[in-house]
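For this depiction, one protein chain was excluded, whereas all remaining protein chains were kept in their positions.
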């Protein structure tokens, strides 16, 4: 697909926003400024943005504990997200959810999730709803290599095929589920597993926006046409520990550095668009600077924003009770 | 494998015991004599006996709601089973469990199960225990086509391969999970599903004792040698409704009759051993008669046996409390 | 008014709501039966108890049979609810919650709260519960206390056909996840049930009997037994209030406390396990909020703290029944303690 210049700018910008969002939370967290359990997706930007590139607002995604990137890629309010990270009343979830529960149903984002694999059934439901309503909307379920062994995900693969749901399972394989290598925990063959459930399955380079975008486009088109569910195996890496605080000593020395040097998603994108003369270095630098300023602004603001009022604690458990 | 005459007699006898056990419960149930929820395995005898033929007492099996055949094939006390069916103090579970909870840990029978798919993890555990103890014992998990879509089973496939457990998953595919055809509910390909998790998978004719026995033998041998888990897809049929009381109107007319006429496990066995002149008609008839009398004796006795004393209600929830 | 069984009442509520609101759909295992098969009937089962029988004919696209994958399809119902539908999922037996609790407890129940109120989960999960069939320990449980423990869920336990219909209609129209418990032993119980649609508000207990000597709180099948006992006791000159909360969560504390203020005595009769249960909760509310009204110790009549046995003789000793309810009431009234109520 030929991208317009503005599209390329938008794609790069979104990836850069994710990276900056994560990098800044990382530093804020090291300073003890961020409450709660945080899982960062730096390194995985291309996959989130490449998949969501093909989605409308009315399409739904579900995400994982490592959900900032997906949430941003789906178009949710980054400012409100940052406020949520800082547990502010003005946060995306009014300070009730935090990093692991970022969600914006109106934007088609069903939520990050503290429970590994739990998003897959939710996305099946959103896909079913789309079908029952007779729209051509689809749903995406993002999950990790570790989650591929959860009953919730495995049952969902089967259910999605039985009901011929318009859903794409995006397995973001960063090589580890917490401290456990995927090679240990995922037996057999990743693509064949999905294929054996009757899904179409493809593998893609999750560091490369263009590869992800193209693969997702094919699979999503099929799904919109009622041709059924698919799995996209997106191979990528995370830059930080499993959670903020994890020194990641289970990774071989130098693993992350090598990837950063050779397969960084922003670097690959730049290389491609600069090489093909689609965007100039200056144009890209400008985006970088703007994003750095934007995210910094959010952080400054979020730090000063008021926390939720204590009375709100008692609200929102029910619509009525 | 060449069977001794006494072995053939034992195999036939066990299958006949299962058939008679189920047929008689069916008639007793129609008369309102049997309490509780009953699922009969008539038609599925060859699979239970063919698999368990290769097991020692120290090997473990887990079973399903449709567990009488497996329990008998594993060598549990048929008399005590019948007493359990009639809810007697002298029952296999002292009248506490009934049809859905037949178990005899000492005989390596971890239990029928009221929860679809729940036996698979239990058998993984028994297999793990065998490995930790350094024995060459194995475990078998029997389950149905419907159960092949349960998270518990799917996770177990993966876990068994990751831990290289000595376990055989025996998928007894009788074409239906309750009123739902397997073609509808099991997406994709049955063998490939297990293979995609890294298991060895074979298909066998579950009506044919000799076919099942041979296939199970190969897979169990591998497992005993530490070569890992396998799945045996045993294709067969059930003769009665899903549970006692189900008129099974979801089955095409004549389906069961045709199978009874052409693929009945006892008939196939007889045809083979009579044809090969391994056993005579008279020898087989003699077994039939003896079994009929035996089961009848159990029923007569069970009907007269005393129910459990009410005080026993309060026992056995805990070893100590 | 027409007499209808609980089975019919529920079927009718489902049909009426499906007609009224196109976003209502049903999902579950064998709630149609025979999917993709070659049987002659279009809906050979209609659920294991025939509750959804006949709906397929009118709404073939809105009643969906799934594989045996509770986590996936209950979760799909949650996902469909969040994205704007009103699913009514059937979990065949509440005992199977062990296979899908996460989607109920961590997703459906918490979604609204965790996003600061900016989501709705208009989901109903219908489940069978209860004993009396010798269905043994994995098919006889009454696990509503487990659900009632979880904030974010509403829990409904109807005891008769009229209530079942009206409460189910309320449940379907409610914007929160509602766990709807149907006692397998009551499906054939008949009652006067209007044909049209009507709804019964949550947290409004029903006074099944009025009497000033004692308050008996009971749910589900126990209401029936409590009424039997109360009628027997009435002939002995003992006047019992039988209070059926109908919804366990939210619970109608007001009616309950009012009743205790009148009677001063409390017997709670429950079919569920006793420990950390709804029976405990009712007693705890009394001890907190109607303490001075109570004239004597609260009494709970429940099964023992054991799994449910198979043998009919054991099972009938396990569950409370009318006789034991009446016996408990008599013992309470015989107790020497003076009535304390107004004095405090």
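Letters are used for the chains, namely A, B and C, taken in the order the chains are written, and counting of residues starts over at 1 for each.
As a working rule, a contact is a pair of C-beta atoms (placed from the backbone, for glycine too) under 8 Å apart; a residue touches a chain by one contact, two chains touch by 3 or more.
The shown structure was predicted, so the numbers you read here are calculated from the model rather than taken from an experiment.
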Legend entry - Touch criterion as defined above, residue of C:49, C:300 or C:329 at the omitted chain: C:300
Legend entry - Selected residue (touches chain absent from view) among B:7, B:257, B:285 or B:316: B:316
Legend entry - Sole residue of A:43, A:117, A:206 or A:229 that reaches the chain not shown, by the stated touch rule: A:117
Inset, instruction - Extract the touching residues of chain A with respect to the undisplayed chain. - result: 35-37, 87-88, 93, 95-98, 100-101, 113-117, 146-147, 149-152, 177-181, 183-187, 249-253, 307-308, 310, 312-314, 316-317
Legend entry - Residues of chain C (touch criterion as defined above) contacting the omitted chain: 71, 95-106, 109-110, 113-114, 136-138, 145-146, 148-152, 249, 273, 275-281, 283-284, 286-289, 291-292, 294, 296-300, 304-307, 309-310, 337, 344
Inset, instruction - Tell me where the left-out chain touches chain B, residue by residue. - result: 60, 62, 91-97, 101, 103-106, 110-111, 113-115, 118, 120-130, 132-133, 139, 151-152, 155-156, 158-159, 162-163, 312, 315-321
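To be clear about the criterion, only the chains that are shown with their structure count from here on.
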Inset, instruction - Just say which it is for the chain contacts: an open line, a closed ring, a star, complete, or other. - result: complete
Inset, instruction - Considering only mean CA positions as chain centres, point out the chain farthest from chain C. - result: A
Legend entry - Centre distance in Å when chain A and chain B are each reduced to the mean of their C-alpha atoms: 45
Inset, instruction - Between chain A and chain C, tell me the centre distance in angstrom, where each centre is the average of that chain's C-alpha atoms. - result: 40
Legend entry - Where chain A touches two or more other chains at once, by residue number: 151-152, 155, 158-159, 162
Legend entry - Multi-partner residues of chain C (at least 2 other chains): 66-67, 69, 71-72
